[in-house]
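Okay, structure first, notes after.
Moving on to subunit A:
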Amino acid sequence: MFEIVSKKTLAENVVEMTIKAPRIAKTHKAGQFLILMNYEHSERIPLTIADSDKEKGEITIVFLVVGFSTKELAEKFNVGDEIFSVVGPLGTPTHIEKFGRVVVIGGGLGVAPIYPICKSLKEAGNEVISIIGFRSKELMFWKEKIESASSKIIVTTDDGSYGMKGFVTHALEKLHNEGEKIDRVIAIGPPIMMKNVAKMTEPWNIPTWVSLNTIMVDGTGMCGGCRLEIGGETKFVCVDGPDFDGHKVNWEEMEIRMKVYKIEEEKIKQEHQCKIGLK
Partner candidate 1 sequence: MQEKIDIVKLGGVEEGKPKKPRPKLPRKEIACQDPKERIKNFNEVALGYTPEEAVYEAMRCLECQRPRCVVACPVHIDIPTFVGLIARGKFAEAAKDIRKYNSLPAVCGRVCPQENLCEAACILNDTNPGNPIAIGRLERFSADYLLSKENGSAEAPKITHKTPYKVAIIGSGPSGLTCAAKLAQMGHTVHLFEALHKAGGVMMYGIPEFRLPKEIVQKEINYVKSLGVKVETNCIVGKTIPMDEIMNEYDAVYIGSGAGFPNMMKIPGENLGGIYSANEFLTRVNLMRAYDFPKTATPIRKPKRGVVVGAGFTAFDVVRIMLRLGAEHAEIVYRRTRKEMPGRGEEIEHSEEEGAIIRELTNPVRFIGDENGFVKAVEVQKMELGEPDSSGRRKPIPVPNSNFIIETDLVVIAIGQTPNVLIPSNLKGLSTRWGSVINVNRETYMTTVPKVFAGGDAITGAATVILAIRAATEASRAIDTFLRDPQRKWYPPEVSEKK
Partner candidate 2 sequence: MEITKSFEAFLNTKQEENLEKEFASALNFVNSAEFDKSMTLQNLYEALLSFKEVKDFQTKCGFFLSAFFSRECGNQTLALKDDCQIDFLGSFLASGELKIIGDAGDFAGSFLSGGKVFIEGSVKDNCGYFMKGGKIVVKGDASNHLGHFMNGGEITVEKNIYDFAGNCMIGGRIECKGSAGYSLGYRMSGGVIEIKDLAWDLIGEEMAGGKITVRGHIGKELCQNMSGGIVTVREEYKDTPKGKTFGGKIIYSNFKG
C-alpha cells in the first residue's frame, strides 16, 4: 500500500500527487514511468514520474483526468489514503550526456515529465532551452519549476493568453530561424505534437527524441500491448522505451493503437461511473 502525502490541482483536470514510495524514489531516473492501481480490481495505469525525493522517499506524479481510473484517482483519493499498487520505475531512463545545447519541449501534461529531464541535462553540463506549451493561461502549471531547471524558457499558448501565441513548434521554428545551433531536441506531449516536432526537425538533421505513452498492462514487456513499429522493427514501449528516435516512429500506427480502447472506454464512462457514483 502506498500513502498519498500531498495532492494539488494544478489546473483544470490536471492533478499533482505526491506518494510515499521509498524504493521507487531511490532508483528513479529521468524519463522513467510507473504503473498505478487504485484498488485491487482497478486498471493498471501508466503515469510518468514527474519528480522524486530520495531523502523523503517520495515521488510526484502529474496526471490529466481523462479516463475512468484517473477520475477515480482524482476524486476518491485524498491525502492519507492508500493506493493499492504502485510499481516502477519502469522503462529505460532518458539518455543523458553532455550534448551542448538541448531544446526540451513539453506540451500540456508533457510539461511535468520534462522537469526531471531538464534537471539531469543541466547537471550534465548542457545548455537547456525549454519550450512549454499550453492551450491557455488557465491551464499553465510548473512554469517556475521548469524555469529553475533551464537556462532559457519559452512559454506558448494556443490562444495567446500568456507568452507567445501559437504552438510549441512555432517557438522551435523561431529558435531555429534565429540561427541558434541546436544539438538535440527532446519532446514530450500529445502524440500529434511530438509528431509535428519530429517532422519539423527531420530536414534540419537534429536528433529528436520523443517519449511515447501507449496503452500497456504490465509494463515489464509481458503483454506486448504497447508494441509499435520503430524504424521498421516492432518494439515494446515499456521496456525498449518510452524514449525513441522521433524520426523513426511510425506515427500513423501510434495514432491507431491509441484508439484501441476508445469504444470500451466510452462504455466505462457510461456504465461504470453511474454504478459507483462518480457521475
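The candidates came about this way: all candidates are chains of the complex that A comes from, given by their letters.
Quick notes
As a working rule, a contact is a pair of C-beta atoms (placed from the backbone, for glycine too) under 8 Å apart; a residue touches a chain by one contact, two chains touch by 3 or more; residues count from 1.
Keep in mind the model is a prediction, meaning the values are calculated, not measured.
Although all of 1 or 2 belong to the complex, subunit A touches just one of them, candidate 1. Put simply, subunit A touches candidate 1 in their complex at residues 23-24, 27, 37-38, 40-44, 68-69, 72, 84-90, 217-218, 220-225, 227-229, 234, 239, 253, 255-257, 259-261, 263-265, 267-268, 271-272, 275.
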